[in-house]
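All protein chains of the complex are present and in place, except for one that has been dropped.
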Amino acid sequence: MPPTHTPRRVRPATDVARSATLAALTAGTRRGRATSTAFLGVMLVGLSFALVGLLALIVFMFAEGGGRLSLTLLTEGPSTINPGGAGYRPAILGTLWVISGVIMLIVPLGVGSAIYLERYARKDRWWNRLIELNIQNLAGVPSIVFGILGLAFVARGPLGLGFVAIAGSITVAMLVLPTVILAAREALKAVPPSISDGAIALGATQWQTTRRQVLPIALPGILTGVILAVARAIGEAAPLLLVGAVNFITFDPSFTSRYTTLPVLIYNYSTRPQDEFRVLAAAGVIIMLVLVLAMNSVAVWLRNHFETKYREH
Amino acid sequence: MKRSSRRLSAVTLAVLLTAAACGGDSGDGDGLNGDVLIDGSSTVGPLTEVAAELFMNEEEFSNVRVTVAISGTGGGFQKFCIGETDGNDSSRPISEEEAALCESNDIDYDFVQFANDALTVLVNADHPAECLTVEQVSQIWDVGSTVTTWGDVDDLDLPDDWANEPLTPYGPGTDSGTFDFFTESIMGEVGQIRNDYNDIGEDDLAAVRAIEVDRGATGYIPFSYYQEAGDAVKGLAIDGGDGCVEPTPENVRNGTYKPLGRPLFVYFSSSALSRPEVLAFAEFYVENALEIAELAEFVPMTAEQQEEARQRVANLVGG
Partner (left out) sequence: MTRGNDEPGAGVATRRPLVPSRPRYGETVIRGLLFSCAALSVVITAGIVLSMIGPTISFLGQVPIGEFLTGTTWAPSFATPSFGVLPIVVGTGIILVVSLTVAVPVGLLSAIYLSEYASPRVRRVIKPALEVLEGIPTVAIGLFAFWFLHPLIKNLFPFLGDWRSPFSVGVAGVAVGLLIVPLVASVADDAMKAVPRSLREGAYALGSGKLAVSLRVVFPAAISGIVASIVLAGSRAVGETMVVLIAAGAGNPRLSFDLTEGVQTMTAYIAGRATGDIPVGTLAYDTLFAVGTLLFTATLILNTIAIRFVRRFRELYD
């Protein structure tokens, strides 16, 4: 007698077989072929909506702000008196400080967490499952909530760092940490088990195996994840609005000083009445677009270059 | 990680940390150095920014770091009264609660006026009206207002096609000092306003844009934004009881543009002024206030107001 309980894997297969047979009866017909072509057209329209949107954004920003592009954008600070000569210098430096802080935090913490979860954690322990669930949830928390957290605990409260660049770093690091952990885990998962199994069989400890065998292989994937997370962190404005980045500063910021970042200053400029500020804001957007494109290209190159090297058969 | 890359990252870390520590200095030089921190109103902020810029352009002050933040007048007072900032840009006088907070933290302060402002009531450039009385403005904006078309406004002479034009009010959010001042001057109490106006938040520019395209729109914005606004909007004259007075710099300075003329201050604390760099900034600001206001497109003070400002700074330092 056939089993009364159909295993889960079989159900989709039988559904599929049923619908495939039905579809096969119409596939060869002229109507079937026409529908096929029409659908291909619909898909391409859908895809091009997104790509055209992206292109329109880039072209529009270049058109608005392109005339303003010059070295002064990078070397001059903001100026209320002379918007024509203003630039983004403190914001660029501020972004650099904040991002370097973010990198210093997310690389050890993110990779460390991923290594723990992938290679050390016993899945049956409830606390490990809680940590996993927690990270997946954190990845979806709105960025502004991290701003509230930063305001309450980092800038004020127990850490009490004040509204300085390092507070911004910590806030943004907390925001992108889950993304790094998830990407690093994927990279670690992709390493063929045979490599670590072999090392352990030969007597290596877990850490020796991880450090010398698994990590080097997973490194490009981890790096890709870090670069994409950093690209996102550079563009974050909302949480930093709450942690003190809304400033007019003309001096060069440092880790422990007041600061502003590129996206926040762009937003600031866009709210000012003079027309020159609108052009300036668009020019700032161009700088950010160039940054994002550059970082994504590096990440993609890394991924393509190392992708096929260690794929298991 | 391989040993070599770990060493490299340790070195990089050390370099970055050293650079961070060194970056904290404002550099050496012959002049003053230090930090001056001003926070507060988004109306006064641009004025102080201009002051800060000119100040730091001076050779002797080029090592002082002046930061101007914009948390709003109230938010700024919170920080000022716990000693976090040296000065508070204010578009309204300090409130009782805020004064109590300052007192409980032993902050001795005074306000220094640096410019004047004329809150301008705007309508579309094609709008036939030229002047509104305070009563009419209040009728439009008050709590429970039933004014939905321009024809609903009492005693307003309008051609027929305008009488049916829907009246859409735009105003800043409740966070704004401009909001506080407007509601208090016109309606008599802070926060007393109809609850169905279009809230543009902190972005005064948005009101201008809205009024440019919407014939029946109206709003109120600081004078500096009105200066920049161009010809698609019109600033109405206001009748505060003595006839229609237009929003011009002269009328604000001679006090006839009422009740929407207001002084703009920075509150300083005496402890902050005891530091040479803050005092230098405050004195520079006062001495050059007239030029600064012109540059920032605000209404400059009168000579008497400037003299009084000098006095207040001197008293704060001495006292």
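Observations on the structure shown:
By letter and in written order, the chains are A and B; residue numbering begins at 1 in each of them.
In the analysis below, a contact is a pair of C-beta atoms (placed from the backbone, for glycine too) under 8 Å apart; a residue touches a chain by one contact, two chains touch by 3 or more.
No experiment lies behind these values; they were computed from the predicted model shown.
Touch with the chain that is not drawn comes from one residue among A:L69, A:M104 or A:A121, which is A:A121. When you scan A:V164, A:L215 or A:I234 for touch with the missing chain, the hit is A:I234. Although one chain is not drawn, its touching partners on chain A can still be listed: residues 8-9, 12-13, 15-17, 19-24, 26-28, 32-33, 35-36, 39-40, 42-47, 49-51, 53-54, 56-57, 60-61, 64, 108-110, 112-113, 115-117, 120-121, 130-131, 133-149, 151-153, 157, 174, 177-178, 181, 205-207, 228, 231-232, 234-238, 241-242, 246, 263, 266-267, 270, 278, 281-282, 285, 288-289, 292-293, 295-297, 299-300, 304.
Within the complete assembly, residues 70-75, 77-78, 97-98, 143, 168, 170, 173-177, 180, 183, 189-193, 195-203, 206, 209-210, 213-214, 217 of chain B touch the chain that is not shown.
Here is the rule we use: only the chains that are shown with their structure count from here on.
Chain A and chain B have Cα centroids separated by 37 Å.
Interface residues of chain B facing chain A in the complex, by the touch rule stated above, are 1-2, 13, 16, 20, 23-24, 26, 35, 37, 45-46, 49-50, 52-54, 56, 65-71, 84, 202-205, 208, 224-225, 228-229, 295-296.
Touching chain B in their complex are the following residues of chain A: 79-81, 97, 100, 104, 162-163, 211, 215-216, 244, 246-258, 271-274.
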